[in-house]
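Only one protein chain is missing; all other protein chains are in place.
Up next is subunit A:
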Amino acid sequence: MKIHFQQALRALILLAFCGLIFQLHYTGDITKYINPKYVRLSQSASILFLFLFFIQITRIWTSKREEEGHEHHHGENCRHHDDHSCSHHHDHGDTPFTGKKLLSYSIILFPLLTGFFLPAKTLDASIAEKKGGLAILGNQKQEVNTSAGSDEKADEPDIDLEDYSLEEELEEVEELEHDLSVNEEVQEISNEEFEQLKKDLYSAPAIKMDDKVFSLYYEEISKDIDKFIGREIEFQGFIYKEEGLASNQLVISRFLITHCVADASMIGFLSEMEEAPELYDNMWVKVRGVIQKEAYNGTELPLIKIKEWQEIEEPFIPYLYPLTIKIL
């Protein structure tokens, strides 16, 4: 009997990957990394790692007889080649432990260590800034223009009013058609629920942006700010202040996660309130205000005049996820 320490190390690494993913699921921290929609996928990865671990442990010990068999096998393959590694274009973990190997094992161990030892942190305002900040918030508005008209039109800031309202109508028709198949949001909802949500947006006395509908409503509002001017709105988010904003302005934003936090995109509302200077980055607030319109760098943005606000704890699930609508 002979023990192969490298094979043991490999087995340990496989098990550790399984354990890391399992631990994240167990503590619920997984939602700080990926969209819960993909939880099953990562669970199956964890199970696969466990399975590979069980295969790997059989390779830790080899008996003399097998050893010879293995060698013989190698010999057979090697006849065609001069070099030593021959058909074994990859490392089987049998070759001696060298500095190069130490490096590659350290690389593989690195994420395991940081994954186990460092706490899962929520993305914060500094990431919002790196993602482009307020500049990317105006997007849906422009998108409407591009899909209705040609590219040049979107570049022109001054579309005359007549033209504009026409486009708007066109857009509405289009929207109605799309309603059935549309949109992305947290978890799965049925079509009727989705329709109801949209209806609520237009009819409710105050727009309540809870996590489920946040990105849907956000998109609707940005698409056609005029329709919502003067409406009352309630939502929560973290504070993000950007250079160039007036002292009474700040952005209250959320991150929308499609797959994992690496693809987080920022959505949020430019807001105005007297106490803004007292508020600091990354502070979570729940606010109530009235929707207005503001031009920012040539794009129109909804601006929320805050009437009431209150500091809150960061929610356990700080992120938003796109809704998926079941289409039969």
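Keep this in mind: a contact is a pair of C-beta atoms (placed from the backbone, for glycine too) under 8 Å apart; a residue touches a chain by one contact, two chains touch by 3 or more; residues count from 1.
By definition in this document, contacts and distances are computed from a predicted model.
Taking the options "Membrane protein", "Cell division protein FtsX", "Protocatechuate 3,4-dioxygenase, alpha subunit" or "Iron complex transport system ATP-binding protein" in turn, only "Membrane protein" matches the UniProt protein name of the chain that is not displayed.
Considering the whole complex, the residue from A:Ala135, A:Ala206, A:Ile229 or A:Ala295 that touches the absent chain is A:Ala135.
For the chain missing from the display, the contacting residue among A:Asn191, A:Thr258 or A:Gln292 is A:Thr258, taking the whole complex into account.
Contact with the undisplayed chain is limited, among A:Phe97, A:Phe116, A:Tyr202 or A:Tyr280, to A:Phe116. Across A:Phe49, A:Phe214 or A:Phe269, the residue that sits in touch with the chain not pictured is A:Phe49.
Residues of subunit A that touch the chain left out of view are 1, 8, 10-17, 19, 21, 23-24, 30, 32-34, 38, 41-42, 44-45, 48-49, 52-61, 63, 73, 76-77, 80-81, 83, 85-87, 89-93, 104, 107-108, 110-111, 114-124, 126-127, 129-133, 135-136, 138-144, 146-147, 151, 155, 178, 181-184, 256, 258-263, 265-266, 299, 322.
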